[in-house]
Every structure is written in structure tokens, then in C-alpha cells.
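Here the complex is missing one protein chain, while the rest keep their positions.
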Amino acid sequence: MTGRIFSLVFGAVLLTACQRESRSFRLDPPIAASLEAVAPMPNGIGGAPPDSDAVLGHPYLTNAYNLNQGKQLYTWFNCKGCHADGGGVTGPSFLNGWWRYGPQAVSIFISIRDGRPRGMPAFGNHLTTEQLWQLAGYVRTIGAYSAMTAAPSRNDEMQSRPAENRAPAAIATPSDQWPATRYR
Amino acid sequence: MLQQDRWLAVALLLSLACESFAGPAQPVSQGASVNPATRFSSLAQIDRHNVGQLKLAFTFRTGRLGAQGSAPLLWGTKLLILSAFPHTLFALDLTRPNGTISWQLTPAANRVVDGLHCCDRIHLGPISNGNRVYIGTLDGHVIAVDPQHGQPVWDVAVADPALGETLASAPTLAQDRLIVGNAGDDFGARGWIAALDSNTGRTLWKRYSTGPDQDVGTRREFQPSRPEDSGIDLGTHSWPGTSWQHGGGSVSGWTLYDPTLQLLFHNTGPAAPWNPEPRPGNNLWTAGVFARDPRTGEARWFTGLHRHGLYGWRNGSANLILEHAWGGSARSLLIHPDADGRLYVMDRKTGELLAADSFLSEPRAQKTSSTAPIPRTNLQVRNICPAWVGAVGADAALDEATSWLYIPVSRLCMDLEDRSANYIQGTPFIGANVRVNSNSAARGELVAWNIVARKAVWRIPERLPIAADTLVTRGGVVFYGTLDGMLKAVDAHTGALLWQFKTAAALTGQPTTYEGPDGRQYIAVVAGASGPYGLAQQAWIDRRDATAARGLARVMANVDPPRDPSGTLYVFGLP
Partner (left out) sequence: MARHALSLIALLCCGCAGWQSALDTHAVQGTRLAHLIWLFVGVCAVVWVTVTVVLLLALRKKNDCPDDGPHTPAEASERRMARIVRAAAIATAGIITSLTIVSFYATRELTSAAVAALDLRVRGYQWWWEVTYLDARPDQVFITANEIHVPVGRSIHLRLAAADVIHSFWVPSLTGKQDLIPGRENTLTFTPQEVGIYRGQCAEFCGLQHAHMSLLVVVDSAADFEHWRRGQLAPAATPRGPEQETGKRLFENKACASCHNIQGSTASGTIGPDLTHLASRHYIAAGSLATNRGSIAAWLADPQTIKPGNNMPRVRLNAGELNALSAYLAALR
């Protein structure tokens, strides 16, 4: 009898330990408003991120749901047309970890929201602030130097590059030899 | 050296005398010697016997990174070259040694277009009617310049970057009109072609590649060569809803003017987006060849080559003219090498299709269209040959003496996955992921094609796709350039390699030839990457992504990076 009670209690405790990652679909309005409050440097490179970002634990870099939404937005808003899957076309690549306007997520957010002079369109009118942050967070993780625990869901599209959470910027550039067999 | 100086002095005196007689001459482009309708040069000083002795006469470094492709133009004793964007038009005084700059002009540049040009080959001029020099700029301006002193005469904006439009080709002169067409069907820009008054820059007419008959110009004089092209407003009815408004069909290639028939010939680019599923129907009038009246822009005929295009094949390669008997009667022919690997021969008067032979060594194009699954959303179709970039990498050249065509070929294949395409103005409108690869070690080829006999005479395999125009001269030499910077001269009859020179960057421009003020023939080419292959070589491209540079980054994987990527003019002459 005691054994049965004990196993019941133990099982209940085990189940409560399954903590799901939290997803916020609807930010509180003050927090949503605060996400717009970035203070860029005068040259537009870098700046102070919103205070709420740190308080929430950098959710746009570490929360898998946000990264996944960012990944969906990356396809939907034609980022692939100029940046491919991070390798670059007319726009620069993100994979190599070199950032023209600095690696901070704030710089990337400002780039997407306001555009940049050499051809990056401004998406501030096309996306909400939260979506801009989701996209900026996803783009930041494409050129990550260390492997991450949070990652967007697996690629449903044609295989192009290693998965986002594998620290692609740290992987050495592949050799210059033309592959003997066609890439599959 | 001393002898050269003496000749230069004589030339200088002569040129001073001649300049006082300079007046409006016949329309010229790339110097009087290269015929824009055939890319054949009548100069024969350099021929198959002495081309092996060609030496570098001088070089000129424009110092501008980016898409280089424009051919130098000889005007009087000046050699004019247009640098990459942001453009500077340089005039080099050929009477002075080593490419001394006579004047230079840098018009204001809208840098937004840096993000708007990807995969069109850039050859923006200059061209000249003898009196004025005209250039197109990537950010959509056409500028008339006084070539004596380099002063702009007029400057009009014709393309709107906000709509995704840019200019990729120089205007074409049709008597006193400048004909210019836009680029940008990867951005969903609606294709158009316009005529400007060459004296004032005022737009005289503008016709579109999609839309109602009034916009396209298929109302009054149009005689369709195929029954499916007759009907009212096919430019809207062959599209669902209003998708024709961003349906592509750009006129990014060179427009050809035929003074004999008084007609313009131009290509229309692929339909937008690449994904064919959102645009069921024939998608007129994209992916074909138009003949238009240069006075009104009204279309005379249209030959559709890829109705409801499936693969995003580019259509920027120039059309050429040939007068030859065909099927027993004398015909006016239009020669059109196409991205699908076929050489289309049309009757210039009616648009009737006379031949469509594959110039590829393995006729993959036919296999692709008949056996490959039709691309649709979320489906991966593999090994489509030729790849989206097309089988013909640049403009071909036609030897007027033999009627042989020298085609620069690219032999690439692609894996294509169509996705949902979302139209946001000013952003890419493609709807496809693409990886490019090749089935053979020779990714390029120079093909000598006998148009009348309808077969290849010889082929030269190349390790890399050939993305530079070819040039053939009366001296029996064919010049072409490779993506690793080699400028080669081969015998036009046999294909034997006669001479080659390694330049400091990829060759994607137009080799040209001219007769200098000293009366000697020179070969000139600007080295520097333009077009999709040039893009794949840029420093910001990361090859770990197989779709980088629309899949071409991996094709250019084992090409040495350019030693000097900024555009450099190389001029060669006999010693």
C-alpha cells in the first residue's frame, strides 16, 4: 500500500518536471510597444536593444518558436531571392558570420525595418515589430559561431546547407575542388 | 617604341585635321568596324596568320568593382569605356600613350539598384550616332553625352527601381530614335520597350510585354504567325486575374534594328514568377521574339518560344541578321540562339519559324521538355538541363562570309523546387529554390554552327561556361573570353587555338576591335565579372549554401578568385 502511494506520488512529480518551452502568441501591449524602442547609433550600426529584450531572456534568439516563425517569414517575404539560404545572391551572405553592420541583433533589426542604402528594402511597413524581431533573430542565428540548443524546425525545402543550429559560421569553408559527383 | 611615337605623331596631326570635318556619321556602335547586327568585324589586319603575335598595347583600370560588361567604343580618336555601376564614362585619348584619360563623366547614381540586379548580363554601352554618345545606367537613366568634352546633354530616367526595374542593355539607335528596354523580371517588373528622341530624350512611345493589346502594341499592324496568338487582349486573357501586371517579360537584351526592313527585333524575358503554378495559361507575350515598327512601337509579329515557361530560362541573348536562301528561296533571316539550347531561325518579315535545331552536344533540352515532370509547388524536379541561366551564355557572332555562327555555350543543369511566390513590390518574385550542377567536366563550349547546313562544324570544350560575347573578324579569327580570364583567339574555320592571354579577372564582356588613329587594328576587352557568373564570384557569396547565387556559387567553386576584380580594359595590337 505504501509502495503504491509512493509510486503514485513519484509519477506525479516526474510529470510536473516536463516543462514545455513557453510561446507567447500575443505580447502584452506595453512589451510590444517597448520592442520598437531601439536606440540606434548615429551611423546606424549597432545600438541599444530594447530593455524588455534582456528582461525576457532574449526570446528572439533563444526561443525555438520565435526562430521558427522567423524562418517562415524569411521565405514568405522573399529574403531568399537576395540572400538565398544564407549564402547570398545580390545581398550578402549570413553564413560566414561577417556582418556589414555588425553582428548585434539590433543592427539586423534596423536593417530589416529601415533598409540599407545599397539595396536592402525597408520592411518596416510590411511587418509588425514582433515579426521583425523574429526575422532578425532567425537571421542572426544563421551566422552563429556556437551551436545552439534552440533551433527552428527542420527544413521542408530542398537541402541547401547544414541546419541552423550547427554553428555554420564556425565550419571551415569547404575545399575548392569541384565535387566528383553531382550534389544531391 | 620610337617608331610607334612617330606614327602616333602622324596620327595626331591627321586626327586634328579630321576632327574639323567630324559631323553626323552613320550610326555606329563599338566602333565602325563591328556590325551590331552580326557582331562581325570587317577589319582584316589581324588575321589567322599574325594573331599569334598579338601583344598588350596598354591597359586601363577603371577601379570600379561590380558588374562590368560594356564594350569600349571608338569615337574619333577617343576610346570610351563605361565602368561598372556607379558608372563613370571614361574617354581615353588614343593619340597619347598608355590610355591617358581625356575626360570622364560620373553621373549621379541611385545605389538602391545594387540590390536589384542579379542575373542579367550588363552591357550598357556606350553607343554613338557619330554626333553624340549615349549610355544606359543600371539605375534606369539614359544619358546623352557630348563626346568632345564629356558634357551630358540630356539625362532622362526611364526605369523605376521602386518597381524592381533596372537597365541592363545600352539603347539601340534606330535612325533618330533610341530604343531601350528594361530588366527586372526576377523582381516581377512588367517588361517594356520604349523609344526616346535622340536629340531631346523625350519618350516617343512605350510598349509592354504583357497587358491589353493597346499596351503591347498588338492591335493595329499585328500579324500573328501562329493561330494561338490571334485574339483580343491575349496579354491579359492568357493570365489569371491581374497577374500580368507583374508578369515579367523584360527586354533586358540588345534590341536589333534592321534598316532594310525598318523593323526592330527584341526578346521578351521569362514570365514571373519562375513557379508556373500561379500563372496558368500561355503567359503572352513573355519568352519570345517581337518585331516592332520603330516609329510607333506597334508589333508586326511575335514568335513565342516558351509559352507558360517552366524553368525561368533567360532570354537576353542578341538576335542576328542573315540574308540567305532558305528552302529554295531568298529569305531575310533572324538568327536567335536560345536558352533552351536551340538555334531558332525565323523569317524576319513574318516571324515564321524555319528551324529549331539543338546546338548542344547532347540534346538534353529535348529530353527535359518531354520526360521531366512539370514543375509545381513543393515538388523537386532534378537534373533539368539547361539550367535557368540558359545554354547560351552571351551574344553569339555571325561570320558574314561563311554564315557560320559562333555560339558561347554553357552546359549546366539544375535541381528545381518551386515554392509559393509572394509579390511584394521591389523584392524578388521567383518562387523557386534552385541548385545548379553539371553532368560533365566541360561546363562550357564554343560551338561553330553552320546555319545553312544546320549542324555544328567544330566545338571547343571549356572547363567553365562561356559568358562573354564572341567576336569574329574578316581576318578569319574568332575571339572569345572565359570565366577564368583567358582571352582566346581561334581559327574561324578549324577552331585551332591561335593565341591566348590571361587577364586579371573573369571575362564576361564584349570583345571588340577597332582601327586606331594610327591605322592599326586593336582588340579591346574589359575584364571584370558581370552577370550571374560574376555574381557567383563575388566575395560575399558563401558556397556552403548550395542555393547561393541562384545555385551558381558551386559552379564557380574551383575558379581562382580574380586577381583584380575592378574592371580593367585590355587593348591588344600587333607588334
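The chains carry the letters A and B, assigned in the order they are written, with residues numbered from 1 in each.
Just so it is clear, a residue touches a chain if its C-beta (ideal position, glycine included) is under 8 Å from a C-beta of that chain, and two chains touch if they have at least 3 such contacts.
The structure displayed is predicted, hence computed values, not measured ones.
Student: For the chain left off this view, which of B:152, B:281, B:461 or B:495 is in contact with it?
Tutor: Per the contact definition at the top, the residue touching the missing chain is B:281.
Student: Based on the whole complex, identify which of B:246, B:266, B:292 or B:411 touches the chain you can't see.
Tutor: B:246
Student: Going by the contact rule already stated, which one of A:72, A:104 or A:159 would touch the omitted chain in the full complex?
Tutor: Missing-chain contact among the listed residues: A:72.
Student: Which listed residue (B:423, B:458 or B:501) would be found touching the missing chain in the intact complex?
Tutor: B:423
Student: Write the list of subunit A residues that the hidden chain touches.
Tutor: 23, 25-26, 32, 72, 76-77, 125-131, 156
Student: Quickly run down the residues of subunit B that touch the omitted chain.
Tutor: On the side of subunit B, residues 236-242, 245-246, 278-282, 376-380, 420-425 touch the unshown chain.
Convention: only the chains that are shown with their structure count from here on.
Student: Spell out the part of subunit A that touches subunit B in their complex, as residue ranges.
Tutor: Counting only subunit A, the residues touching subunit B are 75-78, 80-82, 84-93, 95-96, 117-121, 126, 157-162, 168, 171, 173-174, 176-179, 182-183.
Student: Which residues of subunit B touch subunit A once you look at their complex with the stated criterion?
Tutor: 111-118, 186-187, 380, 383, 413, 415, 417, 419, 422, 424, 426-430, 433, 435, 437-439, 535, 538, 540-550, 553-554, 557-558
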